[in-house]
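Starting off with a structure, shown below.
Note that one protein chain of the assembly has been removed; the remaining protein chains are unaltered in position.
== chain A ==
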């Protein structure tokens, strides 16, 4: 029956179509001539549009070849780089002759080093040197390849294992350049459309990582958890509007353990609370705090007694406390392993020279054997912080526990250049009196939030009480003399 119905239906339809056709032909005959002409033109126009050459908007110009040549002739590019005046204050670097160790020769003057981030004094360690030498004897200097292509050495694997063990995490991954570590790690996870909440004082490599990730970046006021929570709440409201989209937008908080630009510590316990409340992942940059804070030098997590598994990714360089070269990331394998194929600085760069990896391993050995060293460093930091208090015209910026303090002018002259000149005069005065200091350098036009000019004062375990007193005294004298 159904079949029958169908066939009858189709017969009816066919008849109907036939009728329509007849009607159309009739209408064609009856239509006025102008109507037909108009329709004919329209059809031709459509055909023309269909077959005309496609063009790019940009190329649509009616310029003749000659006019183009003239334009090319006329075009004057800007110079590749603007001219730099010969007496630019930062053009001529201070020259260090010999090793940058506790005793350092800067511009020909022998000084005590208060400027290199050699917090644990491992740069001069004979043990580290010997280990590096034996590694050099075995492997030579360079690796001649990226990790993927015969650039993975057994010492790299050993170092990764040791770092993971030291930090008590599942896995660690090493990079051949400290700067590239966090700058590669961030874009490995955070992509276009994702949201990153960042502290305003975040260091330059974090900023570059964010830029490379092309994510949506929201800055919160430095160490201000209320401001961060305000942003997180805003985002929560935003998410409720479009829950489907919210389900795929990854969110991260990126902070530093100990800020290099402000010398203070991030409020990690509060951050962890916010993490679970708003379901945001935390990336922690610990270049300044690794090997400095905590009873065993594990950094800011140990300092606050925060469970390291609550932090999604920790990154640090091996250039400060470890006094080698390179950087590492550590955390759970679920997170870290992803970088082995997605970390640009890991995949596309030659691996770390084995002798530098060996040096880092030996430095870790020393740190593990003698955890008292961190106590000593922390005491010295506190001492230096106290000694620098009350320097006339200069304020000490940073927490007592930080090994790299900033001295800023109490009263700015109003111009950055003049401020820098004054501070440089203090540095020069100290250099003449065997105290090596340095200005904190920034890229004035590139930093997201440019910190005020400052002198860096770095504390290391090698400095004696007297040397620190002497340095503080020297800075005080210089301040009195130069700042009046």
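To be clear about the criterion, a residue touches a chain if its C-beta (ideal position, glycine included) is under 8 Å from a C-beta of that chain, and two chains touch if they have at least 3 such contacts; residues count from 1.
The working rule: contacts and distances are computed from a predicted model.
Selecting from "Response regulatory domain-containing protein", "Glyoxylate/hydroxypyruvate reductase HPR3", "serine C-palmitoyltransferase" or "ADP-ribosyl cyclase/cyclic ADP-ribose hydrolase", the unshown chain of this assembly corresponds to "serine C-palmitoyltransferase" (UniProt protein name). Interface note: of A:172, A:355 or A:457, the residue touching the hidden chain in the full complex is A:355. Only one residue from A:53, A:137, A:244 or A:484 touches the chain missing from this view: A:137. Touching the missing chain, out of A:34, A:51 or A:93, is residue A:93. The set of chain A residues touching the chain not shown comprises 58-59, 61, 63, 65, 68, 71-72, 75-84, 88, 90-91, 93-101, 104, 106, 113, 115-118, 122-125, 128-129, 132-133, 136-145, 147-154, 156-157, 176-180, 189, 203-205, 208, 211-212, 246-251, 276, 279-281, 309, 317, 319-320, 322-325, 332-335, 337-338, 340-341, 344-345, 347-350, 352-353, 355-356, 359, 436, 438-443, 446, 456.
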